[in-house]
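Removed from the display is one protein chain of the complex; every other protein chain stays in position.
Here is chain A:
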Amino acid sequence: MQGHDDLEPTVHIRELKKDKVNFVLKNVDLAFANSLRRVMMADIPTVAIDMVEIEINTTVLPDEFIAHRLGMVPLASSNCDEAIRNTRDCTCLAGCDSCSIMLVLNVACHDHHTMDVTSHHLDVVPPGTPGTWGDGEEQEHDAGEELSKRGERFGHPVGKDEPGTPPVLLCKIRKGQELKLRCVAKKGIAKEHAKWSPCSAVSFEYDPYNKLRHTTHWFESDERGEWPLSENAKEEEPPRDDEPFDFNAQPSQFYFEVETDGSLGPQEVVMKGLAELQTKLANLILGLKTQPELDILTGGEQQPNGNNADGWGAGGGGGGGWGAASGNGGGWGGSASPTRGGAATSAWGATSPHSSGGATSTWGGGANAGWGSPEQQSNGWNV
């Protein structure tokens, strides 16, 4: 077993700036470090413009072009968890102060100069303004306490009223041209659309010397000369020239740099990322412990498809994939996924040449060898 499994996981911050944090995560597996990266990029809620109603557009850009650009404008989203609801969970019919933020833009050019329309021209309509969400009974439903959890700048374009921060350019207009529109910003996550990502970049590096050979460097004549080392190489021992390749080695140090677009601070992104991971796990545990169907499902059915050891356990047949293990009724929804039926095309069977060995594989010998042995954690099954 690799050493890092037995050591306490640690984090060491190297740099913390207004919009980025750089830290080293040690003694966890690549799988976990990647989970953290993924969750920070795609699972943290922010607000972004989601609907645009264009009243006047005499600019050179078509409506949808402008609507797309508006969606990408970062909006201040601190404490998004509590400060705003998802519209799908809200009691309103089509947007209200608890689940949406209205922004307006109204710019016209009257002189002979090219004028920039930027994110600084977007104004938030303060919550509670009558007539914002259509006429009639305003806010009949429960208003909730979201509004009280919002910071002063919540929903405002990032950098507005911050001297020295350049705005996001939306469009350029000339004399006689005009742009007038209303936007509705909503809460969402980047898994649905990248505009909701709080991160503009998450860099993630391990093994700067490529000792593990997880990548292949293409080169003309001199690999080391043509592939300069990253700064992170200073944190690790360079390999000796006569060092044999350690095929059991696992990465255990991960260099993160989380850079945000300003909608959230880097500190909040890391904390929310870890919290989001924990929420996902807690939900799963809850699902496992509260679903009585789980027992019923397993009690009643006596494997009409035969022993599932055929596929995985005893190495029955080369390339046995999921399809082979569960037979024709194996929960894939029958023909829903045609490529799944053939074991050879199964992602599992095909990607790893060792897969056909199943449990009889003789990697290390001994009772604990084979798939169960902890050394096998990254042998390619998850690819």
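FYI, a residue touches a chain if its C-beta (ideal position, glycine included) is under 8 Å from a C-beta of that chain, and two chains touch if they have at least 3 such contacts; residues count from 1.
Basically, contacts and distances are computed from a predicted model.
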item: Chain not present in the shown complex, as UniProt names it (candidates "2-oxoisovalerate dehydrogenase subunit beta, mitochondrial", "DNA-directed RNA polymerases I and III subunit RPAC2", "Vacuolar fusion protein MON1 homolog" or "Queuine tRNA-ribosyltransferase catalytic subunit 1"); value: "DNA-directed RNA polymerases I and III subunit RPAC2"
item: From A:A31, A:I56, A:L93 or A:A201, residue that would touch the chain that is not displayed; value: A:A31
item: For chain A, the residues touching the chain missing from this view; value: 5, 8-18, 23, 25, 28-29, 31-32, 34-36, 38-39, 42-43, 191, 267, 270-271, 274-275, 277-278, 280-289, 291, 293-294, 297-299, 301-303, 305, 308-309, 312-313, 322, 325-327, 329-332, 336-337, 340, 347-348, 359, 368, 370-372, 374, 376-378, 381-382
